[in-house]
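Other chains dropped; remaining ones untouched in position.
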Amino acid sequence: MEIPRGTIRSERIVSRALEGNLPGDPPVRELLLYLPPGYGQGSERYPVAWCLSGFTGRGRMLLNDNAWTPGLGDRMDLLLSKGLARPMILALPDCFTHLGGSQYVNSPALGNYEDHLVQELVPFVDSRYRTLADREHRGVIGKSSGGYGALMMGMRHPEVFGAAVCHSGDILFEQCYGRDFAPTLRTIQKGGGVAAWLSKFRASPQKRHADIAALNIVAMSAAYSPNVKAPPAYCDLPFDLETGELILEVWERWLEWDPLRIVDRFAPNLKRLRLLFLDCGLEDEFYLELGARALVKRLKALGVRHEYEEFEDGHMNTSYRMDVSLPKLSHALGR
Amino acid sequence: MEIPRGTIRSERIVSRALEGNLPGDPPVRELLLYLPPGYGQGSERYPVAWCLSGFTGRGRMLLNDNAWTPGLGDRMDLLLSKGLARPMILALPDCFTHLGGSQYVNSPALGNYEDHLVQELVPFVDSRYRTLADREHRGVIGKSSGGYGALMMGMRHPEVFGAAVCHSGDILFEQCYGRDFAPTLRTIQKGGGVAAWLSKFRASPQKRHADIAALNIVAMSAAYSPNVKAPPAYCDLPFDLETGELILEVWERWLEWDPLRIVDRFAPNLKRLRLLFLDCGLEDEFYLELGARALVKRLKALGVRHEYEEFEDGHMNTSYRMDVSLPKLSHALGR
Amino acid sequence: MEIPRGTIRSERIVSRALEGNLPGDPPVRELLLYLPPGYGQGSERYPVAWCLSGFTGRGRMLLNDNAWTPGLGDRMDLLLSKGLARPMILALPDCFTHLGGSQYVNSPALGNYEDHLVQELVPFVDSRYRTLADREHRGVIGKSSGGYGALMMGMRHPEVFGAAVCHSGDILFEQCYGRDFAPTLRTIQKGGGVAAWLSKFRASPQKRHADIAALNIVAMSAAYSPNVKAPPAYCDLPFDLETGELILEVWERWLEWDPLRIVDRFAPNLKRLRLLFLDCGLEDEFYLELGARALVKRLKALGVRHEYEEFEDGHMNTSYRMDVSLPKLSHALGR
């Protein structure tokens, strides 16, 4: 009854891309790898799935153990033992920042996380592990901000990734972010402005929901509308901190990062993907099913092959959805 | 220790303005009047404050008795007995509709409630009661949708109203309404579309919060973007019912009704007011303090005299704020 | 299409039973009466239903108008016009206290509200109005604390009331009150003790949910475990204010007022009722369906005739349940 277990490896990467980043986040990062059962005994080469964590996450958290939710490695072991998925390596990077996340983009306010992933980590893994080192056998998967990252990688780096899985990803920014602007305004105002609030947030052992929601908006600002002259978060907020009115020129900078806005431009790249899978829960607290539907409508109009599923659940604790996506991804990459 | 009590009168008005309204709401309406203590004994004439109720409200509800919250008549009695306010008549119209409210505007989807108020009710009261029948002695006050109505009356009917009080009024539509678009979409979709959902809502003895929130958005659509060819709500929603994307041409019709958008045009009228008082709670569930601040900023820029207060509370059960506004209004009208 | 309307009368009662009550609540009370359509034109005599309001309520509130919920008089008009109910007088007493309610019992901490109702108000109405002045034609109905009151009247005063309706009434005290002891402890401790907290509560214009919940427990203590030497609430709490441990001798005093505890003793009285109707919602926030079921089980064992219904709803805003009970009551009293 024992099932074969894969192996977890931890690598320490000194990143050039992140060196000297403005907020002073560590350029040395842990990269975790899941090697499928049998990796150690043979000489076979494997596809690689890059697994991007959501906001406030980093690779290690994907391995967290919970009562009825296996860590990612255990989940993969189970899928393999049942014959549902094909063996592949999972690579779990750490793109965490002082603001809780990077959206996997290059930003002067945070660091060059897109470069870090595409130019440093991918070659590193291909050089150290027995990978099938081409786009056809390399995929990217994530949820929430990780789903956003996976979608962007699929759009912007077709030479690197041949398949993308976007679970409950950030799309249609006015819906998924817009509703948090006013609460963020209140949280930051009560906290005495961005700097004072951020400093209190860091000092507090308990992170309240309202603060995490505000941090999310600040982190998105650092990713989408950085301003290197505005410490400590180095960004422009897309709304007036007193009246909540949209600041249109900042908001326009955000929209340039909304997958829905740029999908037309990147459609040729998306058409090259072996798999483009999206899903979202119908009770998603960020109403991300709306962005997913809007994007899917556009994908149809553009003739981009894709799969889309909706499910009866919210945004949190839905890693069980990878029981659907990991098999698909492993087959798409395993051909 | 007994305090002098005013009198409540109920009038039955057959409205020409509401006759034949599209949804078939009753054209016969109750108008309630509060006459101050002493009205019956003398021949004095009094100023009139028109009191507009919020969404789902009508005049009678303003008289509702609650444990620690007196009805409007009892509140006025108390203010008078303490010498805080000066005697005035309060007029409480019923502008309720099948969708829960009218925003006090003329709309082919609902009826001509603006006309009903300005052209029918005001003259009616002036002809039957001992009022000081001029703009200097006629004010308008309300909360939430009633605050919106009061503000609009102050902007659009300076010949009728000489003072306006807007408690927690609908301003800066993207903030106060925008956040309810996505939840409304879900509520209506689960309900099987606007017609089926509305029909279930009416049949259900218990009105759930989510349904009231959706009804609010539908009612605003009927007020701001009516479409007489779209029964049963006769309106265009400002968002796509599948993807939640804004429908810009409909949204633009809404914005034409946002006080913030039109304040510049109506500034000359506002300058004629003897009193323009606004307030909002800092925990308002609709974030209406943002719209209030944005408007106040504009009023300052335009040189419109006004008073503005923020208080530590939310949106609901704040009729105690009239302990601040009714005295001000009574003095402004009593001069 | 107009339906015949009953009349609302307001009487001012100077109560001997309440005179000199310890907390100094007013002994002069308003009694509201609903007289059915036609009362004024004839000489017919009518049954009377005494309508007891819930915690924080008084008679006038039963007449409050709400968007989709008619006041009690309008509701009765509708039931009569549809032929569902038979004409009766409704009597709406005011048994409000400085702690929000009296449970309709005699208590040295609050006043003799049971006597007030049974010995003063009932004879008053019978002497002034054209009632059928005997137990067969006199019923009592209420919800929550009012349902408790109705049930207790049915048990303790069979010579006065011939029918009782208990909507979502306080039964099985450990369930309906016990869960609020710990939150009450916290609320009172944060408020600086009973006296300081009560004083702040009264001064605050907005009454928070947690404070109302605590007030409820304090009011129940004043009703069930009064202590005239403990101002300002004159009661013993049934739990230790530091550790939350039950104080058994106080708790035992409470249980002497739990209908479930005393139903056996009063079963002979209950058997004399023409109607004993109980109901409760399956989502009742106080879990009152449990007490109702426990009592019903006991009524069955005792051979007491009764009707019991459960419905899909919570505790609040369920006056539509009177569309079920008022017709039953009117027929039971009208025979």
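Each chain gets a letter, A, B and C, in the order it is written, and its residues are counted from 1.
In the analysis below, a residue touches a chain if its C-beta (ideal position, glycine included) is under 8 Å from a C-beta of that chain, and two chains touch if they have at least 3 such contacts.
Computed from a prediction, not measured in an experiment: that's the story for all the values here.
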Checklist entry - Given 3 placed copies of the single sequence, how many copies form the entire complex? => result 4
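FYI, only the chains that are shown with their structure count from here on.
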Next on the checklist: Quick check for the class: compute each chain's Cα centroid; which one is farthest from the centroid of chain C?
Outcome noted: A
Next on the checklist: Using mean CA coordinates as chain centres, what's the gap between chain B and chain C in Å?
Outcome noted: 35
Next on the checklist: Need the CA-centroid distance for the pair chain A / chain B, whole Å please.
Outcome noted: 46
Next on the checklist: Distance between chain A and chain C based on Cα centroids, please, to the nearest Å.
Outcome noted: 57
Item to check | Where chain A touches two or more other chains, by residue | outcome: none
Checklist outcome for this item: chain A partner, complex, touching residues on chain B are 172, 174-175, 178-179, 181-183, 185-186, 240, 242-246, 282, 287, 290-291, 293-294, 297
Checklist entry - Which residues of chain B touch chain C in the complex? => result 56-58, 60-61, 63-68, 96, 100, 205-207, 313, 317-318, 320
